[in-house]
Structure formats: structure tokens, C-alpha cells
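Chains shown are a subset, placed as in the full complex.
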């Protein structure tokens, strides 16, 4: 695979802070979005790069799934994504939690960015992720690796009930069976340990054999 | 409160085995329901009573909830129920898992029995309950008590999206805030430790203060 | 592999009910063990066989692990077991919960039976298993299969700090790396879906790649 690790957060353009808004405790209860000048949570590219060298960055990740009428997972949604370097890679929904944003709001925002506004994700009532994935810039410390930063990611399985129309740099959502999603073939197309994350997601819903 | 413990499973009339059907591995994958004669999982009242004196009986329980668009729990559904002795008590969805029935199918069956066919419950993708409640005939061993049997219950939080029209002996579903559901006032109206179960359910979704 | 499914519970000789004792709510708080005559939870072979045809039977299972000083799983213990038919198979700790016995006490009893009295298992404070495994007599309904019965198993990861000296029909405990424990090679030596259970156990502790 590619030498460069994937960008786990290409949708998270911080310069859209003012456009999509993120006041303190924002999200669904949001009041009008503040201007950049008023929002200390907005970070310039330089500032974000600096923060990434100094602090663990909080992420959320989601493995989108389809379920049958009984709640059993039948399919897993995998994103086809173009990295900033133009490589094509398989990934899942992933992005940074902003200052003042709840984990739940960040999860919803990144689901919408990556799956489109008609995906109708069903966020779980529980605040607890199926795993906590720790990405380090130096490979080998954990199963996860991100050469840009030390990121700690809360990873969730999220049933999706609508139609997925990826926006931004997620090119396509491919729905596959749990077996395919756990296969070595798919693993070879995922980077940074995302294949491990998908397998752990499947295990958490009893769909890993 | 009443001296007799509640019947945690009044809806679970085993003589309806043939009517509602429960072949091996039934539920959503069900083939036509067998007759009693052909279904070893059907138990007469005498046989069930005997089993209850000899084996731990597997139960499922569900705390129905309403969630907002972000998955956060906003309301808890509590059943008003008449016990076989004619007492009125507060309870949650509860019932036995039958021979050959999956936990998921049992959960769905009891939700439908207690909340009606239009409740549209969203069963969780995860097979893991928020707690395992152990009911003993002798009070005080655990927080849970059932003078009829030793029951081990897998308890789930289940978001409900439709309209609840209780059937059988569940008289009514009352929707209340998490605060009310966790209150001592409500606890005094619940038996067998169900108030503990509701509080643990609330804690599992981050809604217990 | 063998055509017959493994006996998931060979240590659970119910005729030892009086010897090892199992009064109501017994275990560590146990008063003197009752005689068979006085203990309705004691089942003859015929009675147990009958129950297994009529009710789901509650089981506990444990994947024994070694952890480093930071709690991270470093090794997985797999049992070498002789089935009643004399076949050698790989398995994990497994057994029935008896009438009047807590899940915790059953877990401890089976750990001691299978790993010996010097294993010093550290039972988790949480009552929630990493998965609920549903074994059906008919294969293919779930990942799990047991031709003797419909068993529902609460499965736990249990760190073991002492020395394992298997008793009864568990011949040996083999300690292996998480990678070996998740391998297809080991899976081929396990029956009834136990390899799936081991992989789900590893996923739950972040040790599945």
C-alpha cells in the first residue's frame, strides 16, 4: 500500500468553522453560527498543525451499518476516499471533535459530511464507543497509526436508514457483507489500522466469525 | 407496597405457544408455527412451575425510551400493569426466552406484547445487555427479587419510534423524563428491583444524574 | 473435524451437586451444602436431558488471559479437552449456571474446575459479558452450535494470575499470543463456534488485529 498514512479527517476543513458553525455546545441546539473572529474553537491550518504536535487530538469514527428489522447487522458501509495525495483508499467515517462541540454532535456532523444529508443515521443512545482507538505518529505502538498526529478516537457502530450520497472527498459508499468487511482483501485496501477497527466493530455487534 | 412480588412475565402465557409460534430459531426466519404436540418448547403450567423450581430461567427485559434526533434519551416508558392478584404496579417490558428462540426474537416478542404492534422498537445492533439482572426467590441476595423463580435477565434499552398501545395486562405506557424515572417516588411503585434496573438503564445512556 | 459437536460442559456433572454444593445464593457466601434430596436444583441425568429439550439453558464461559502490569492482554489460555467420545479438542472455560447460583459464582466454579484451585482468576467487577453467545442444536442459525441443547452463554474475559492445573477432563491449558489465538489454525481445532467467541473476546480487549 501507499507509503503515506491516510488522512483520517480530510472532511474536517477547519476553515469551514464559520460556515457550518460550532458555537459552544452547538449542534442540534445551535444558535446562529459565530464568525471566526468570535470563535476561539476555530483553528487556522498553522494552529491546527501546531496543536497536532503538542496534544492528543480527540476524534470520532463511525462504521455505518444496515440492520434488518430485528436490529441485526446485515451490511457494512465502507467509504472510497481520495487522499490529499490523490490515492484511492477505503475508509470509514472519521473526524475531529471541535472545541465546544459534543461528541454526539461531532459524530453527526461527520456522518453528514461523509454520507450526505439523506443518510438518516441512528445515533446510539449510549455514550460509550465500541472501542477507543489510539493513533500514534510512530507506527507499531498500537494497531493504529496516523503520521500527522496523536489522535484518540471514540469509535461507534451507526445504523444508517436512508440514502448515502457522499460529499466532499468521500467518493462512494460501498455496502458489503460482514464477511467481506472483515476480509483480508478489504484490509489490504484500508490504512492506519482501519481494518482492525472494522473487525472490532463487527465483533461488537456479534457479526465477526 | 404489596407483599407479593410482581409477576415479571404475565404476558408470557405459555399456552399461546402454538398461536404465536416459536419453532426452533424462529422469529424473523420463522417457518410455520408448529402445533403444541410437535413443539417440545411448549410448557404446560405444571411443567413451567416445575422448571422454575429446578433451573435458572432466562429472561429478557427492556426499558423503552424516546430519543431526540441525536440519539439522546429524552423520555422513559414505564408500564402500568395489573398483577395476577389485581394490584396495580409500575413495571418495564419483561418476559421469558423460549426454547429455540433467539434473545433478539424474545425481546421483540415481549416488546410487541407489552407495547402493541405499532410501537416500532429499534432493537440495538449489539447483543450485549446494559446489565444482567439476577432475580432470586429469596430476597436480599441481589437487588432483584422474584418469589416465583430464579430468573436471569438480559436487560436492554430500546428506543421506540411509534405509538404504544399496550395489550394483554399492561394497562398503559407512561412516558416520563429521566429525572422522574429515576425518582424515589417512582421506585416506590415498582417491585422486585425494577427501579434499580431503570436507574442502571439511565446510567448506561448517560441520563442518570 | 469431528462430526459431533463438543460437550461444552463436561465438567458440569450434575451428580456432584451435593458434593460441591449449591444452595440458593450459594458460592462464597454459602452455608453448608444441602443433600440432593433437599436441593431442587440438583438434576438427575434424565431430568437434565429433559430440561435441555424444553428450555434454553443458561451458561457462563470464560476466555482466560494473562495481562501485563498495565492491564493489556498478552496471552490467551486455551484448554485442551477430551470430549466424552474421546476426541481431543480445543476449548475455553464453559459450564452451566445452576438453580440458586449467581452468575459470578458459576463463573468462579467453572474456572476452578477447568483451571485448578491455584489459577487465581480476577473476576471482573462488571456483570456484563463481552458477548452473549446463543448455541442452538440446529447449526447455522447463529455462529454457535451445540447439538445437545439450546444454550445461552454469558461470555467473559478473565485475567488469571496464578498457576493453571486443569482438573477433570480439561487436559491442559496452552498459553498463546493473541495472534495465535485468533488464527485460522486454532479455529480449525475448536468446535461449536468457540473460535468466534475467542475472536470476539480479543476484539473486546483491543487485541484483535
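Structure notes:
As written, the chain order gives the labels A, B and C, with residue 1 at the start of each chain.
Please note the rule applied: contacts are C-beta pairs under 8 Å (C-beta built on N, C-alpha and C of every residue); 3 or more make two chains touch, one makes a residue touch a chain.
Quantities reported herein were computed from a predicted structural model and do not represent experimental measurements.
Here 3 copies are displayed; the structure file describes the full homo-oligomeric complex as 4 copies.
The criterion applied here is as follows: only the chains that are shown with their structure count from here on.
Residues touching across the subunit B and subunit C pair largely coincide in numbering: over half of the numbers involved belong to both copies. Comparing the centres of all chains, each the average of its CA atoms, the largest separation from subunit C belongs to A. Of all chain pairs, the one joined by the greatest number of contacting C-beta pairs is B-C. The distance from the centre of subunit B to the centre of subunit C, with each centre set as the mean of the Cα atoms, comes to 27 Å.
Counting partners per residue, subunit C has 131-132 as the residues that reach two or more other chains.
Taken in their complex, subunit A has these residues touching subunit C: 131-132, 143, 196, 199-200, 202-204, 206, 208-209.
Chain contact summary for the complex, subunit B toward subunit A: residues 27-28, 65, 67-73, 104-105, 108, 122-128, 130, 157, 159, 204-206. Subunit B contributes residues 24-25, 29, 40-41, 43, 47, 51, 53-58, 97-103, 127-132, 134, 136-138, 141-142, 150, 152, 154 to its touches with subunit C in the complex.
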